[in-house]
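A single protein chain has been removed from this complex, and every other one stays in its place.
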Amino acid sequence: MATVFKKPHALKDLSMHYCPGCTHGVIHRLVAEVIDELGIEGSTIGVSPVGCTYNNYEYFNCDMQQAAHGRAPAVATGIKRVFPENTVFTYQGDGDLAAIGTAEIVHAAARGEKITTIFVNNAIYGMTGGQMAPTTLLGQVTTTTPFGRSIEANGFPINVSEMLSTLEGAVFVERVSVHDIKNIMNAKRAIKKAFQVQMKGLGFSIVEILSTCPTNWGLHPVDSMKWLEQNMLPKYPLGNFKGKDLEV
Amino acid sequence: MGQKKLMKGNEAIAEGALRAGCRHYFGYPITPQTEISHYMAKKMPGLKGTFIQAESEIAAINMVYGAAGAGARAMTSSSSPGISLKQEGISYMAGAELPGVIVNIVRSGPGLGGIQPAQSDYFQAVKGGGHGDYKLVVLAPSTVQELYELTIEAFNIADRYRILTMILGDGIIGQMMEPVELKDDEEVQVIEKPWATTGSGMTREHNTITSIYIQPEVLEKHNLKLQAKYKAIEENEVRVESYNCENADIILTAYGSVARIVKNVIKMAAKEGIKVGLIRPITLFPFPKAEFEKYAEVPKAFLSVEMSAGQMVEDVRLCVNGKRNVYFYGRMGGMVPTQIEILNNIKEILAKEGK
Partner (left out) sequence: MGKVTFEEDRCKGCELCTTVCPKKIVIMRTEKINKKGFHPAGVDDMDKCTGCAFCATICPDCVIEVER
């Protein structure tokens, strides 16, 4: 018998602090597996955000920089301009990327910075206690929308992938999910392609990954996966928005 | 050997940075410093360097963070309102111990203010406009030659101590043109950075750049380390010019453009038999405390002249420590104090102090 599945080398042998059932753990592993498969751990530099994964510089085995809230694409730009041959990625949540960091992600994409962004969208702010995110759904109850998000009080959620795909510098834009096995495998394929797009020097790549937040959704991890499927997929359709046919 | 070139202050800064080996500049247009960006935009491509006009001053300082964390000499420049935007990034760089150079060509405020010169960002630069216990090394050049030389020195200091170094100029000095001597072999220190995120190459433990330490015991230790660094800088990096202070009737303190005006006042006052001295801090942090302590009991009084409501004067008072009165004369809003105004103020003070 041979080992067919074990923790990837690019992920440290540490217990991560995320909540039970939080799919950040799955996504970290997928990114690490891709780094292993592409053989780029020694040349990768990642940028940690502010949010639940603020300290994922402790979990990835490559060089990492921790960035101010929302600024990861700017920090990544600085790193990539110094080391254009290295692989540089940012890992950001929906507050980091779509609220405070909107200017930075739009302009890094518009400039066609050859970096890869892993954008984890769980429609809520986790670390700070379940507040509304730019991607919170209409009607969704959060600690700052206790009566449910309403158009009048809080406006509409943002479809980040669709928005960024209008920028010519963004050459690979795909939205995936991790709510079941089939989708997890597909998410890994997209993440791998996004990194390969960078390695080929083609331009800015981003994978938006629909993810769960059992603690702040107030649901059991198993029910959270179902909630994601039933509620998030209609608003955030999965698929490739740009770069499906890019040769990597 | 070198050359002598007539240069605008802002351009001299950019040229100094390039000669110091800076190959990554990130900026955003704002008057009165945008010539720095223009110069870098022209020169960087030929040097295979990076010039980015960022989407904001916030993005620019974070690009400096990334590049500096990767071990490169990186720089940004702005003017007062843009420097306000950068405060978060400055605090982060201080916490992460990242070297870098940031230029503030000060304009009048507060708010959008005006585009004429001021010195009202002293508190922001020296006492910390960003959050937390941190310091920047702050250099205050007074001539275009000094702008050029101190920019080169700023990169050396930054790398030696892993600290952000600020060139605090103003709209006069940024815009004026003076001859600058450019040497071909400027003193550029090359300092190893084994802590930088260069890609581990699988040959070493991975490097991390961060300013967050969740456990209070650990964060206190980190802060004590930072404080020790600032103490070492206070002991070793003071730069100051004292002029005509022995037996002075009154000693003026001023920095940057205002110091030049004061030097002319000294000549004017001498003609009227008044001996005026000048202590010109060149480093605002570290402040030249020892120089003030040396002369604290020499004159009848001290007078701080600034283009502000009175900011450096507070540090002068702390240094003089009650031994003499410390007066203040200033103009705001972009108005520049004239020699006559300053001289009249000197006479008023000396009359009050019973000369």
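As written, the chains take the letters A and B, and residue 1 is the first residue of each chain.
The rule is simple: a contact is a pair of C-beta atoms (placed from the backbone, for glycine too) under 8 Å apart; a residue touches a chain by one contact, two chains touch by 3 or more.
Nothing here was measured: the structure is a model prediction, and the numbers come from that model.
**Student:** Among the chains you can see, which ones touch the chain that has been omitted?
**Tutor:** Answer for the hidden chain's contacts among shown chains: A.
**Student:** Name every residue on chain A in touch with the hidden partner chain.
**Tutor:** That gives, for chain A, the contact residues 1-7, 11, 15-16, 18-26, 29, 180-181, 184-185, 214, 220-222, 225.
Keep this in mind: only the chains that are shown with their structure count from here on.
**Student:** Please report how many Å separate the Cα centroid of chain A from that of chain B, as a whole number.
**Tutor:** 40
**Student:** Considering the complex alone, what residue numbers of chain B touch chain A?
**Tutor:** Contact set of chain B toward chain A: 24, 26, 50, 52, 54-56, 58-60, 62-72, 74, 88-89, 92, 96, 197-203, 206-212, 214.
**Student:** In the complex, go through chain A and note every residue touching chain B.
**Tutor:** 41-45, 47-48, 54-55, 57-58, 60-68, 71, 74-83, 86, 103-104, 106-107, 111
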